[in-house]
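Could you have a look at this structure, given as structure tokens, before my questions?
Excluded from the complex is one protein chain; the other protein chains are retained at their positions.
Note that the chains are named A and B in the order they appear, and that numbering of residues resets to 1 at the start of each chain.
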Amino acid sequence: MIELQGLTKTYAGKRVVDDVSLTLQSGEFGVLIGPSGCGKSTTLKMINRLIPLSEGRILINGDDVTQLPVEQLRRRIGYAIQSTGLFPHWSVARNVATVPQLLKWPKARIDDRVDELMTLFQLDPAEFRDKYPHQLSGGQAQRVGVARALAADPEVLLMDEPFGAVDPLTRETLQAEMRRVHAQTGKTIVFVTHDMDEALALATRIALLNGGRLVQYERPIEMLVDPADDFVREFIGQADLGLKLLSRRFVHQYQRRARLAPETGLERLDEHAWLVDAEGRPSALAGARLDDADAITRVKPEWIATPEMSMKEALSRMVWYRVTALPVVDRDGRLIAEVGMPGVMGIEGDGAAREAAS
Amino acid sequence: MPREHTPRVIGNRVLLTLWLAAAIGVALLPFATLSPNRLVSGQPVMLWQALPGWQLGALGLIAAGLLLAALARGLASRTACWLGLALTLPLLGLTLFALGDYAQRALAEASPAARVSQGGAFWLLLLAAALIAVDALQRLRLALLARALFALLALGLIGACLASDLLAPLSLMREFANQRDIFVAQGLRHLALVGGALLPALALGLPLGLVATRSRRWRDGLFSVLNVFQTLPSIAVFGLLIAPLAALAHAVPWLGELGVSGIGVAPAIIALVLYSLLPVVRNTYAGLAGVPATTLEAARGMGMTSRQILWRVGLPLALPVILSGLRIVTVQAIGLTVVAALIGAGGFGAFIFQGLGQYAIDLVLLGAIPTIVLAVIADFLLQLLVAASRPPGTR
Partner (left out) sequence: MSVAAERSGRLRRAATGNLTLALLTLLLVGLTLGMSQLEPLFRALFPDLSQPLYSRDSFLNLMLAHIGLVLVSSLISVSVGVAAGLFVTRPAGREFEPMVSSLAAIGQTFPPAAVLAIAVPLAGFGFTPTIIALSLYGLLPVIQNTIAGLGTVPASTREAARGNGMSAWQILWRVELPLAMRVIIAGVRVSVIINIGTATIGSTVGAKSLGTPLIAGLVGNNLAYVIQGALLVGLLAIVTDLAFERLERRYTFG
């Protein structure tokens, strides 16, 4: 667990980090994000005391970081930066072994650990142990950088824009790998980025900073749904972040109970409802058309949703077929639930249909 | 821009230029000079007068081979380069042998006081051989080690000629034979002066370079002071040190007993150290400042102490640059030590200035040639060292 309490950094009278307080539980993936100059990197570097703090306290698992000898503290905390941070004159194996060597582990244990980490990051030890950083691709170098940071099994891992210098495709691969490694190791991670996509892809908690102040500290979904102020809204609203978020959310999270239409009196319905055939397959939707609220629309196979479908795809179908709700069907094509605009807005489903799906 | 591809008649214009320059030089300059005694200036002897038929024939064959390599019609360009490179060794050997052979024959008929000296064409042929080799080695893109091996081969050839009695009849070699003991002593003195200056220069310069990385104010001041020394003519620094050192030795007698005085070794070494400091400090600073900031931050973030960062990261990465500085100062010190002979410090420069004073050209060459050879060899060796010091990951 990492606790920042009233953390403040003053440079020449200017408060570049201003009274930041937050708590990150063990095993969480915290992302510090904000525009350049917002103090996110400074905040990160105060945790391992690369930058001395001016006011406030930082506790790691209850220990005040300023109370520990600084080198000992840093060896307890993994630190990964852009790939240029690799030592160019050392082989991959020696780079990964940096902290274990500083901690004077026995050689056999270091070797085992290096192999284990390289395997974790899908770098074949036989092939990569003796390579030098300049022989690696950007993505490989970055994996080595993270492996090095994890070498001594640190309690906490700090990452300062580690994927800033790699191409977008590699970055997405590395992000996926990072999610996997986080899930496998359960490390507490603090990660700095300026890229909201990256934050959404990785974080379990996002801390948005601006001008040195903590603007919002929230789970990603809540931050999207409920931005604290206009700054947050603007920061998130850049580009098509909403869509990208939807692409990482799935129908089964947002589906709700589908209302079946009565046999008669369809025209008096105050809400939309589904008609099903004898096998329980959706045949038509009464209401919920964008252009004609009272129309009855035949269900076509193209606009049926499944629980595994991404919300982005679901939204796309809704827009294309001009409806505000899609039928969600199981593998046999039977109606189990519906997904609609509230789901797209991020309002989670009632879970009622999940049993039906399972 | 699309380069026009004209069919090339000439394979290697550099080699052709060298060939023509050497041919014109050989036609115009004497290969040797023959003088009745040491004091009279000699009579020029042209190449075709000095060499017997078979040597001229051999030289002609070598020249024809080189011309073939230059024109390279029907030869792959690498083959042509190898041919040119291979021919430089016989060219070198033949030139040396022909001069010694001519001296032997000429002196057999002349009075014992007569002397044979090398002429312009002789130097030109040696220079041509060297340059052709340099050109071929560059075109073949051989590794530094392969070049070193070839240089060793050529040096071995020259060494063998010097060690045998082949060149002994030459005026220069006679002078050498007369001065052998002094030559060795002055050579050792030369090296001692260079070494004696480099050690303190490193001992002072490395820490000062470290200081320069820590403080900008120090760096600016240090560099401007040291730059002044680099600017001052060496002889002026030697000269200006005489009075204060003489006064110092006078005021502190035990210093005088240690050998400190206005002239001789003490001012020479002090001046050499002052000259050597700037490159050492500047390169130490540049090497350390050239380590990427992210690498240093990573090292700190991993929990290395500043000492560990310096020894494990900073110095290994800066070492090639620091050694390049050492290369500069070593070559520079070898040259400046020549001038130190003027204030009585000895070394090869003593021959030069003694020779200039007496108008004894052989004596001048006896000082100048070994100094140049020393400088070139030191430069090459340190170049190898710089290459070897590059960490495998940064090569």
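Operating definition for what follows: a contact is a pair of C-beta atoms (placed from the backbone, for glycine too) under 8 Å apart; a residue touches a chain by one contact, two chains touch by 3 or more.
All values reported here derive from a predicted model rather than from experimental measurement.
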The chain left out of view makes contact with B
Using the touch definition from the top, which of B:Pro90, B:Gly120, B:Gly187 or B:Pro391 touches the missing chain?
B:Gly120
Out of B:Met46, B:Ala110, B:Leu126 or B:Leu232, which residue would touch the omitted chain in the full complex?
B:Leu232
Per the touch definition above, residue among B:Leu20, B:Ala293 or B:Leu356 touching the missing chain:
B:Leu356
Across the whole complex, the chain not displayed is touched by chain B residues 1, 3, 12-14, 17, 120, 131, 134-135, 138-139, 227-228, 231-237, 239-240, 242-243, 246, 262, 331, 334-336, 338-339, 342-343, 349, 352-353, 355-357, 359, 361, 364-365, 367-368, 371-372, 375-376, 378-379
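The rule is simple: only the chains that are shown with their structure count from here on.
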Taking each chain's centre as the mean of its CA atoms, chain A sits from chain B at a distance in Å of 63
Which stretch or stretches of chain A touch chain B in the complex?
48, 50, 70-75, 79, 81-82, 84-91, 98-99, 102, 132-134, 145, 148, 158
Chain A contact footprint on chain B (complex, rising order):
292, 294-295, 297-305, 308, 313, 316-317, 391-394
